[in-house]
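As you look at this complex, bear in mind that one protein chain is not there, while each of the others sits in place.
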Amino acid sequence: MKDDVILRTITKFMLPFIQIFAFYTLAHGEISPGGGFQAGVIFSSSFILIALVFGKNNARSKMPKSVNDILLSTGDFIYAFTGLFCIFTGGLFLEYGELPFHSAKEGNHIGMIIIELGVAITVAAVMMTIFFEIAGKEDD
Amino acid sequence: MIAVDFLLLLLLVIIAVAAISAKDILTSIMLLGSYSLVIAMEWVLLNAVDVAFTEAAVGAGISTILMIAVLTRVPRFEKEPKEQKHFFNLFNRSELLALATVVITGVLLISGTWDMPAFGDPNSPANSYLSPEYIERSYPQTGSHNIVTAVLASYRGYDTLGETTVVFTAAICLILLIRSYKKNER
Partner (left out) sequence: MIEFIADKYNFWIAIVLMMIGFYAIIAKHNLVKKVIGLNIFQTSVFLFYISISKINGGTAPIIWHPEGHAEVVYDNPLPHVLILTAIVVSVSVTAVALGIIVKLYKNYGSIEDDEIKMRELKEPELDSK
């Protein structure tokens, strides 16, 4: 598919817009429909588009296995660490009201933003991992 | 509104029957992708916008592309079993047995919905237990306009941690199953 001029041009043109749409969905998670899961899936679809048009090795070189494996657990770690940090500052597990901000409402708000970021990172890395493991030739 | 709802649901049943009876697996996967899209439209009609967004992104996007990716490794056409077909040449014996089981289960389930509260009832037990408190308190306590995100991330945050772990476990399962470490790759 990499010999087709239209596909190559449109893909190179659309990739930054797809990734910015993913960040937009993540940032507007509490004002409009959206949130962490949808943002992670849309971000991973940009790398899957590279794999479909330019080949799997090309896409793998842009997101190497080591980086992908580290990103898998980083998101979950951010989530659980926020919960543990709430215990250190005096509340229960995942009680964001006790985080050291001005009021309980602001603590809740910032806590939600942090964990949505963690969820988006993990889901993006997971979708990329699953696609790159399943797709391929028989003798891989 | 009811007419559009009913037409969409009828379209869903037709697409589902077509998806499981096609011989070419690529056709089935394409029909499954369009099934996900039509059910996302149905959810916008039922005012569940977050769910529609997730279903369109995950169901019609990722699930379809994963199944097409499997087709690079397995054969594409379904094999016909060689048994004799009864009943207008459509089903053989084991399929008739499965059909009977399915019809009996369906009749039992439909008889279970006989006493359910009506569709859209604001005083049903599901709609009056905990949700009015969430709707009341979500903006003063968390500052977020989207009630679904507030419940998902703050009131039921522990479940979301479990879900992230489930997705992570699926990736670990796939890495363990498929990834190969040959000597000349290191």
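Chains: A and B, in written order; residue numbering restarts at 1 for each.
Keep this in mind: a residue touches a chain if its C-beta (ideal position, glycine included) is under 8 Å from a C-beta of that chain, and two chains touch if they have at least 3 such contacts.
The structure presented is a predicted model; accordingly, all values stated were derived computationally and were not measured.
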{"item": "Positions on subunit B where the hidden chain makes contact", "value": "2, 5-6, 9-10, 12-13, 16-17, 19-20, 25, 28-29, 32, 35-36, 39, 42-43, 46-51, 54-55, 58-59, 62-63, 66-67, 70-71, 73-75, 78-79, 81, 94-95, 98-99, 101-103, 105-106, 109-110, 113, 116, 118-122, 124, 126-127, 130-131, 134-135, 138-139, 145-148, 151-152, 156, 159-160, 163, 166-167, 169-170, 173-174, 177-178"}
{"item": "Interface with the unshown chain - residue positions in subunit A", "value": "31-33, 37, 123, 130, 133-134"}
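Here is the rule we go by: only the chains that are shown with their structure count from here on.
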{"item": "CA centroid of subunit A to CA centroid of subunit B, Å", "value": "22"}
{"item": "Residue ranges of subunit B in contact with subunit A within the complex", "value": "49-50, 52-54, 57-58, 61-62, 65-66, 69-70, 72-73, 140-146, 148-150, 152-154, 157-158, 160-161, 164-165, 167-168, 170-171, 174-175, 177-180"}
{"item": "Residues of subunit A touching subunit B in the complex", "value": "29-35, 37-38, 41-42, 44-45, 48, 69, 72-73, 75-76, 79-80, 83, 93-94, 96, 104-106, 108-109, 111-112, 115-116, 118-119, 122-123, 125-127, 129-131, 133-138, 140"}
